[in-house]
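After the structure tokens below, expect a handful of questions from me.
The complex appears here without one of its protein chains, the remainder shown in place.
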Amino acid sequence: MMKNLLKILSGREAGIFVMIILFCAAVGLYKPHFLSLNSLRIILLLVPLIMIGAMAQMLVLVARHVDLSMGSMLGFSAMVAGLMYRDMPDIWWPIGFIVAIGVGTLLGLFNGLLVTIFNLPSIIVTLGTLNLYRGLTFIISDARQINRANIPSELKAMSQTSPVFGIPWIILMSFAIAILTFYIVRYTQLGRQIFALGSNPNAAPLRGINVTKVTLIVFCISGALSGLAGIMYASRWGFVNPSNTGMGFEFQVIAAVVIGGVSINGGVGTVLGTFLGVILLGCVAAALPLLGIPGTTQSAIYGSVILIALLIDRSVRQRTTARSTRSWRKK
Amino acid sequence: MTESSENPGSEKSKLMFLVNRPESMTFILLIVALFGASMLSEYFLDVNYILKSFTLTAELSIAALVLTMVIISGEIDLSAAANIALSACVFAYVQAIGVPMSLAILAGITSGFLMGTLNAILVIRYQLPSIIVTIGTLIFYRGLAQVIAGDKSIRVPEWFIGINNKMVLGIPLPVIFFIITAIALGFILGATIYGRQIYQVGTNNTAALHAGIKSNRIKFGLFILLGVVSAACGIMAASRLGSVRYDLALGGELQMVLMAMLGGTYIFGGRGTILGTFLAAWLLVIVSTGMTVANLLPAIQLTVLGLLLIVAIIATNFIYSRAQR
Partner (left out) sequence: MLKKTILSAIAALTMSSGVAMSDGHSIDIVFVGKNTGNPYFDSLTQGFVEACEVIACDFEFVAPATAEATSQIPFIEAQIQRGVDVIAISPNSPDALNQVFDSARDKGIIVLTVNGDITGNEDRRDATILPTDFTKVGADQVEMVGSLIGYEGEIAILSATTEAPDQNFWIEGMNETLANDPKYSKMKLVATVYGDDQPEKSTTEMEALLANFPNLKGVIAPTTVGIAAAAQVVQSRMIADKVKVTGLGLPSEMRDFIKDGTVEGFQLWSPYNEGWLAAHFSVGLKNGSMENKVGGTFEVPNLGTITINPGNSINTQAALTTFNAANIDDFNF
């Protein structure tokens, strides 16, 4: 049973990996400089924000919740940091990270509290906070954007390079978060508890899991990573705008996570799958302008990719159940 | 459900009944909103203006009524707004290349039907979770609309424009359609066996199946109904606006879910009423119109809507948990 399970799981990730290779090869045949280092750089630069968002959303989905407010949390945290930079120009710039992550965590905590104290479905709560936080972002910024001149250049430089082979810091950070998530999932009790909670929420308290605590932690992580994504937004694009920053982020993240094989019903998902899902989305996003595909068709393509991923997902699961039932019956 | 009372028709049990219904919460919020909006701006309390403002989101409100039934059955369809846009684009495109209007309308409705069918097949035949499927199809349909219409608007002939200006007894046509749809669906849901079965399927699909209810067929039908109704709304929108763009009803899916939630529909299925969504649609119109005519900036409107949803969901949950005791 375990062996079969492992086989299927690695099958899923291998599947995505193959899709990535095939896709890049196909695009590379048509436009050879897609396979260049420069191209890799472009892909990887598209990816950091979605990567850390996807790691957070993965944990949330595994716990059988969903967080639709990530984009607004991103925007609000980025705006708070941006306002700080604008009104206190001499402040030591790394404090922006602490501020953004801290603010994000508080926002996530609020989500978590609403879900746990009032026992509300997270999809509705985060739908509400999506609007609430976005509105607050407008209010604190007086509907004005934070201009490029106000963002410290050291922060912007983090998206350009670093001492490590010249790979921009934000890419390194996103990889670090992925590795950290992997560690949490595989080697910590918290990780196991999140999975247990998601696969069987009713049995969880019987197994000694403090449901409230784990749920709150998961939402706080979502908030914290959204905050981190917020400051990375400021780094990558150089400005913060109350209407654009983070808009639509949650849908991109969910798309990546679904492609990566995380189940909406909780309890199932891997960091590797999520990671590859993000990379695949990044490759597609980078390839489309190169191929000259008009912006108007891009949405149709993203939508189809999600649907195809779901269908593949389902057929894999069918084979899993069939195989495991067969082997079980044989005993 | 209510506290036992010797005389079922007594005042006390009637009151308990009302208090235990989420629609009462929606109704109270509606009254509060009316009051608040009139305080905010002297220009608000004008029946014609309020009715006119309703027509701006009439398409979403009508589709939200059907969406309520889908949610009660235990599924969800986030692609309805994209459906409205795509059907409208198909309709507009077809009539713009010279096809007679009646055929063009047929084309639009058919595309809505197909979209509903695709959703139904993916969710029921392939047993995929409806929330993810319809997020995928929402992106896909919106994309197709972009392919058909590009970034341009497609116009409709002058005589077709202005359905929102046609009145019956001083009430704009779209509002009439909304009321008629609400009455029809409310009747189906509340007073027919089919309606009762929808509730059962939503409460416990397995039990319903065991009881012999054709749950798959019911859900299939609901997705298709939503697809067709959304298409009709799209064509109505084309008449209202005079032209159609791919970004019609962008973000409308959240508004529709908001209406259903504010009306006391339970997101996991099994509970909710057409009356609730009906009242909630009015509530939303009053809240946003009240803020707009007071020249409050979108910042405040978003915040208020977000808070409203959170308050409503807390109240709904509270009411449902009380009703269970």
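Note that the chains take the letters A and B in the order they are written out, and that residue 1 is the start of every chain.
To be clear about the criterion, a residue touches a chain if its C-beta (ideal position, glycine included) is under 8 Å from a C-beta of that chain, and two chains touch if they have at least 3 such contacts.
Quantities reported herein were computed from a predicted structural model and do not represent experimental measurements.
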Residue in contact with the excluded chain [from A:L114, A:L127, A:V271 or A:A286]: A:A286
Options B:T110, B:T203, B:T292 or B:N317, residue touching the unrepresented chain: B:T292
Residue of A:F76, A:F138, A:W169 or A:F275 in touch with the missing chain, whole complex considered: A:F138
Residues in subunit B touching the chain absent from view: 41, 43, 46, 49, 52-53, 56, 150-153, 155, 161-162, 240-243, 245, 247-248, 250-251, 288-289, 292-293, 295, 297-299, 301-302
Where the unshown chain meets subunit A, residue by residue: 31, 33, 36, 38-39, 42, 46, 138, 141, 143-145, 147-149, 156, 159-160, 237-239, 241-244, 285-286, 289-290, 294-296
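Criterion: only the chains that are shown with their structure count from here on.
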Length of the line joining the C-alpha centres of subunit A and subunit B, rounded to whole Å: 30
Complex interface listing, subunit A residues touching subunit B: 114, 118-121, 123-125, 127-139, 143, 242, 251, 254-255, 258, 264-265, 295-304, 306-307, 310-311, 313-314
Subunit B to subunit A touching residues, read off their complex: 122, 126-129, 131-133, 135-144, 146-147, 150-151, 246, 254, 257-258, 261, 267-268, 297-310, 313-314, 317-318, 321
